[in-house]
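With one protein chain removed, the remaining protein chains of the complex are shown where they sit.
Order of writing sets the chain letters: A, B and C. Residues in each chain are counted from 1.
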Amino acid sequence: MDLGELYQELILDHNKHPRNFKRVAECTHHARGDNPLCGDKLSLELVFDESGRVRDIGFQGVGCAISRASSSLMTEAVKGKTRAEVLALFDLFHRMATAPMDAEHVEMAGLGKLEAFSGVREFPMRVKCATLAWHTLHAAITEGDSLVTTE
Amino acid sequence: MDLGELYQELILDHNKHPRNFKRVAECTHHARGDNPLCGDKLSLELVFDESGRVRDIGFQGVGCAISRASSSLMTEAVKGKTRAEVLALFDLFHRMATAPMDAEHVEMAGLGKLEAFSGVREFPMRVKCATLAWHTLHAAITEGDSLVTTE
Amino acid sequence: MTAEQSYEDAGDGLAHPFVKPFDVQKVRNDFPALHQTVHGKPLVYLDSAATSLKPSVVIDAVASVYGRDCANIHRGVHLLSARATERFEAVRTQVAEHIGASSRSEIVFTSGATSGLNLLASTLTQAHVRSGDRVLVSMMEHHSNIVPWQLACERVGAMVVPIPLDKAGALSLEAYANLLDTKPKIVAFTHVSNATGIVNPVQKIAAMARDAGALSVIDGTQAVPHLEVNVAEIGVDFYVFSSHKAYGPNGVGVVYGHKALLDALPPYQGGGDMIRNVSFSGTTFADPPTRFEAGTPNISGVIGMGVALAYLRNLGSDARVHEKSVLNYAKTRLRELPQVSLVGDSEHQVGSVSFVIEGVHPHDVGTLLDKAGVAVRVGHHCTQPLMEHFGVPATVRASFGVYSTCDDVDRLCDAVNATVAFFR
Partner (left out) sequence: MTAEQSYEDAGDGLAHPFVKPFDVQKVRNDFPALHQTVHGKPLVYLDSAATSLKPSVVIDAVASVYGRDCANIHRGVHLLSARATERFEAVRTQVAEHIGASSRSEIVFTSGATSGLNLLASTLTQAHVRSGDRVLVSMMEHHSNIVPWQLACERVGAMVVPIPLDKAGALSLEAYANLLDTKPKIVAFTHVSNATGIVNPVQKIAAMARDAGALSVIDGTQAVPHLEVNVAEIGVDFYVFSSHKAYGPNGVGVVYGHKALLDALPPYQGGGDMIRNVSFSGTTFADPPTRFEAGTPNISGVIGMGVALAYLRNLGSDARVHEKSVLNYAKTRLRELPQVSLVGDSEHQVGSVSFVIEGVHPHDVGTLLDKAGVAVRVGHHCTQPLMEHFGVPATVRASFGVYSTCDDVDRLCDAVNATVAFFR
């Protein structure tokens, strides 16, 4: 397993230049996420429009390259999606990232750019870095104001 | 190490026919001793006469052959002795019973019949059975009413 | 070490064609400690209830952690740490399956049954017991399932009330039912008595507790080595055991707790790993099971326990049938010996048999048996209230493992006879 498969170009780029790294005014949903094992902290805010689609979303906090890039790409991926579509994407992403190392086939269809994180499952100690943003998003839209952790 | 050296004839006899197995009326000193590891319980009562010698002494309780015989022989040995003599004997007995297994010379002079317990130091798990009576005696004459244990 | 598979190879036609006969000699070859002499005689180890011997696979697993995957777990990103973490966490899943828990997060690793019972006594009392409340504890308990409740209840001003036993040493269900009328908050009892081997009707006791609105805690320390345990079938809220009595390393134990109940408990010890966020202005805690696992756990011990439980599972029910037949043989033979009386004789009994010899104190029996190469336990077995119930200061206990044989029992009985003769 090559490092390049974990740190794909797209990930390195989003780490350096995170998109939607901002606060969202008058957000409808928000949550904070912690990875207590590495001290990462993430705060996520989003707002749905009247038609029930994500109008805006932003994140803030400190984290490693994987977790920053994952947050950044996640915000891009969910913008414009309905709640149901977001949850389906969460599910898809989660299954890809946590598939066993020796899994023969991992479903990627529908992930688009998020496929860049397919290498993470070969680095078991880093899976949580990739999924923190998604768990936080999940909490934000299913539990309202809440605090999640990845341990 | 032969069993016969631990369970000498004298010990077997005192186990079967313990001397001074009784309560002592109007005792001046008493103590109770526990061996919490084996559940043995000993109660000891004695009385000094006006000249400061042990006039009478008795013990009661349950215990193994070693502890019963030790109590019995102890009561015989200290009868008529002064407080100082008793403490010296305690010291002598204690040193004999707890001498290291590989000790080259163990002082026995002055122990008399109590020499029968010289085999006990070769059975480390049984040393406390032999010394319980003596620790209880020690407590009775140095601390007044008290409870000792051998752990 | 290659096993002489004498029993299997013998082809004596006695074994049922579809049942692999239990090859105890082969099993014995797995336990290096068996193959030694004691005072010049081959060791007869009848003290498995104190601690079981360990098969080579367990000893090797522990050594492989120290010799290869030597790292601290959870917090490391490097390969050794990843390997150690994976082996450690795999045991959690395995233990959950082994005892029928519904989720791996219901399994808390501790440093032994005693610390598991202390964890529960302390946290359950803190969460659910108030001044004047009652906790029921059976009179046949090991001190480890009595004293923690006394310490915890004293702190909140609650009462520990003993559940009485019948003459034979079995729990009195009638008395228990009456005590449940006093609305105790918790009922704590053992699955199998370590002093007598008596098996409690745990399913019934747990159901009665539940019906009375009490939480149930089972001490399964002597059950896991000898019985198929399923916490869901038993219907118990908490279940505790030690690794070292079930062929695993020492310094390790397990607490099973029903998920919703564990979630509601406060932390027990504080330290690394069990936290979410630490600050002098206020600390927050992780979810179970992590919340209850402060500090570096016994990593090699947990991994070794996993191997031990797999070994036991692999022997299957044949081992249990074999153990039971050795126990029954022991009881039959001991009953025949003059001056010997069994203590706590019961149909429902596994693993251990306790007895006394008229006129000879158990401590002396222990020494004479040891000289004959027979290792038994003598004393109160950390069950003083039970000893008091039977009116004895101590007993001799012979206890069995998967490696025990009827030959062992014969050697025991010979030594008992010699002891009686010696003290005649």
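Throughout what follows, a contact is a pair of C-beta atoms (placed from the backbone, for glycine too) under 8 Å apart; a residue touches a chain by one contact, two chains touch by 3 or more.
Everything numeric in this text was worked out from a predicted model, so none of it was measured.
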item: Residue, one of C:Val147, C:Leu171 or C:Ala214, that touches the chain absent here; value: C:Val147
item: Residue of C:Ala127, C:Ala177, C:Ala264 or C:Val278 in touch with the missing chain, whole complex considered; value: C:Val278
item: Of C:Val27, C:Val62, C:Met140 or C:Leu309, the one touching the omitted chain in the full complex; value: C:Val62
item: Which of C:Thr190, C:Gln222 or C:Ser300 contacts the chain that the document leaves out; value: C:Ser300
item: Chain not shown, touching residues in chain B; value: 34, 36-37, 124-126, 149, 151
item: Absent-chain interface as seen on chain A, which is shown; value: 3, 6-7, 12, 37-41, 62-68, 123, 125-126, 129
item: Interface with the undisplayed chain - residues on chain C; value: 32-33, 36, 38-39, 43, 45, 47, 50-51, 53-54, 56, 58-59, 62-63, 66-72, 75-81, 111-115, 117-118, 121, 137, 139, 142-144, 146-151, 160-162, 242, 244, 249-252, 267, 269-275, 277-280, 283, 294-301, 363, 366-367, 369-370, 374-379, 382, 384-385, 388
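Definition applied: only the chains that are shown with their structure count from here on.
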item: Length of the line joining the C-alpha centres of chain B and chain C, rounded to whole Å; value: 38
item: Between chain A and chain C, centroid-to-centroid distance (C-alpha), Å; value: 45
item: Centre distance in Å when chain A and chain B are each reduced to the mean of their C-alpha atoms; value: 76
